[in-house]
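Missing here is one protein chain; the remaining ones are kept as they sit in the complex.
Chains: A and B, in written order; residue numbering restarts at 1 for each.
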Amino acid sequence: MLIIKEERMFRIIAYILLICGVVITLIPFIYMISASFKSQIYTFEYPPRLIPRDPTLENYIKVLGKDLFGRNFLNSLFVATATTISTIFISSLMAYAFSRMRFPGKEVFFYILLLGMMIPPVMLIIPQFVIAKNLHLLDSLWGLIVVYVSITLSMQTFLLRSFFETIPRELEEAVLVDGGTRWVIFRKIILPLSKPGLAVVAIFTFLYAWDEFPWAHVAIKEASRRTLPVAIALFQSQYLTRWGLLFAATTVASIPVIIVFVIFQRYFIQGLITSGLK
Amino acid sequence: MEVKNKILDKSFLKKILSSKGAYLLLLPGMGLFFTFILFPLIYSLRMSFYKWNIVDNAASKFVGFSNYVRVINDPIFIRAALNTIVYALITVPGQILFALIVAILVDQKIKGRTFFRVAYYIPVISSWVIVTFLFEYLFGSQAGLVNFILKDILHLVDNKIVWLANPILVMIPLNLLGIWKGVGWSAIIILAALQNIPPDLYEAAVIDGVGIWHKITKITLPLLRPTLVFLVVVLTIGGFNVYISGLLMTKGGNPLNLSHFILTLMYKKTFTYLDFGYGSAISYLLAAFIFMVSVIQIKLLRRKVEY
Partner (left out) sequence: MKRLIIFLIVIMMITGMTFITGCKKEAAVEEVTEEAPVEEEAAEEEEAVVEKITVTYWHTMGDAEEVALNKVIEIFEEQYPNIKIEPTRMAYDDFKPALLTGIAGGVVPDTARLDIIWVPELAEMGALVALDEEMEGFDEIIASTYPGPTSTNFWKGHYYGLPQNTNTQILVWNKQMFEEAGLSGPPETIDEFVEDAAVLSNPDEEIYGYAMGGTYFWAPASIFYAMGGEVTDSGITTATGYINGEKSVAAYQVLVDMYRDGSLSPLLLGGGGIGGFEGLATGKYAMIIEGPWAQPILNSDYPDFEVNFALVPRGPDVTTSSVVGGENVVIFEGSQNKDEAMVWAKFLLSEESQLTMGETGAIPTLSTVQGNERLPEYYDVFMEQLKTAKARVPHPKWAEMDNAINNAYQYMLRDEKTVKQALDDAAEEINGLIIEE
């Protein structure tokens, strides 16, 4: 009885804490959405109001009506999706090798890969540009994908490797003993059990590719091939920032990322290993 | 002796040949990595030894280590390094602590789990540009919410605090922003890791009659160890790489170049002052430092997990 009561209490406290946390977490975002419904004059009113005095849809209309916004949106969607799929493939292969196989130079390769995670991306833009140019990857969405995958590979591989490490090897040994191949192990044990890990990679890779700006700005100049973050940056001009438009555009831009998250977080399911054991 | 060497060579070769599977797996990823990360890295290293001329690379003047020497002796850099280290020291534990709390809480069987997960994820998906601006607004001296609360509601202060113009105070919104934005990210990773903890362990604990606190400290935390190690390493790297928020909020280290982070200084030197070699040197010093710290962290914190 004591245990149950304690659990209940814990749940109630948990609930309250979470709600407080959510409020703090979401305030800036809520403010942004609220500001997206305000006309320019009210953006900086004092005292700050969460509920707009004169709510208006003009920002959204202007944003969605802006020629090429839809095109830029689709470009980003394409790039982010392709990057995510490619990254999941490539990094899971690498993570598996690092986690389950032994080969000369393993440590070396691993640390080199780790290095990639530590490098401030801004430092590499100029040389990357030179290389991309020589490989004819500029001004092309495919070029973006290739570079994005390269950049995020270190992190995602490292992440997946950590996940693979938490899967007990007894399962694989059982398969090997039964005469199964590594491929079977990969397909039937590692992949299904790593669903949460893979989901994380999917979420983060999509987010990275969707939001990336410095490289996209430099690599793609053709307006119809531009991605969303660059299009949104153009709402800021030299002397003035149209905050309402910026916020409205950002809100719209947030939707796909949230959708991807909602879809993949389903995979955070408990008990995958135990079901695997059975 | 000769024979011994020969044998060693043979078995080494054999090892490589038998590992061809592993190498195949690594091939596509490493190929991309070498092309777009490693080569640029080396290129950048080369740049750091020159007074680099981007128009005519061949005309660059070789200066050896002088860029590095200048960097280390620059008081602005020292201050930037200090700010960056403090930032990492505050935001890394901050993020992990709150992420643990959030992940464990959200993992409980409560209604609206999806809602909470999405809510905590929102800061993660927001662009740095937007959230930096939002925090600038919140901490703005004249119309900011924080001052409004501190002064007009809680009456803790008499005058509005000018957060952003003070080289030390500005670190507060910057650090808070770093924590705020990162909690969701870590929480997701911890949440995913939590799923791999067999519920039987918890059930066994319940049968043994232990409380929640015990469950958390004796079961959850130890089993999360690899994940937490991962987070410490990654978040530290991220912390040292703090950049856009600093650039926008301090507008280039203002006032008086006291509020720079290492990367904002690098940005200024490279793109505003066009000193490419110097900028490269800064990046390299940072990268080397991060590498050292990460290796130390991994070696120190790593240990196998027992069931």
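Definition applied: contacts are C-beta pairs under 8 Å (C-beta built on N, C-alpha and C of every residue); 3 or more make two chains touch, one makes a residue touch a chain.
These numbers were taken from a predicted model, which means no experiment stands behind them.
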Full-complex touch with the removed chain, picking from B:33, B:49, B:137 or B:243, is B:137
So which of B:33, B:49, B:121 or B:163 would be touching the chain we can't see?
-> B:163
Quick one: which of A:77, A:112, A:130 or A:175 touches the chain that's been left out?
-> A:130
For subunit A, which residues reach the chain that was dropped from this view?
-> 40-41, 44, 46, 86, 89-90, 93, 125-126, 129-130, 132-133, 135-140, 142-143, 145-146, 181-183, 186, 213-214, 217-218, 221-223, 230, 233-234, 236-240
Residues in subunit B touching the chain absent from view | 21, 24-25, 27-28, 31-32, 53-56, 59, 136-137, 139-144, 162-166, 251, 254-257, 267, 270-274, 276
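The working rule: only the chains that are shown with their structure count from here on.
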Go ahead and note the Å separation of the Cα centroids belonging to subunit A and subunit B.
-> 15
Subunit A to subunit B touching residues, read off their complex = 3, 6-7, 10-11, 14-15, 17-18, 21-22, 24-29, 31-32, 44-48, 90-91, 93-94, 96-97, 101-104, 106, 109, 111-120, 122-124, 126-128, 130-132, 135, 146-147, 149-151, 153-155, 157-159, 162-163, 165-168, 182, 193, 196-197, 199-200, 203-204, 207, 211, 213, 229, 232-233, 246-247, 250, 254, 257-258, 261-262, 265, 268-274
For the subunit B and subunit A complex, residues of the former touching the latter = 12, 15-16, 19, 21-23, 25-26, 28-30, 32-33, 35-41, 43-44, 47, 54, 98, 101-102, 105-110, 114, 116-127, 129-131, 134-135, 137-138, 142-145, 148, 152, 180, 183-185, 188-189, 191-200, 206, 209, 211-212, 226-227, 230, 234, 237, 241, 243, 263, 266-267, 276, 279-280, 283-284, 286-287, 290-291, 294-295, 305, 307
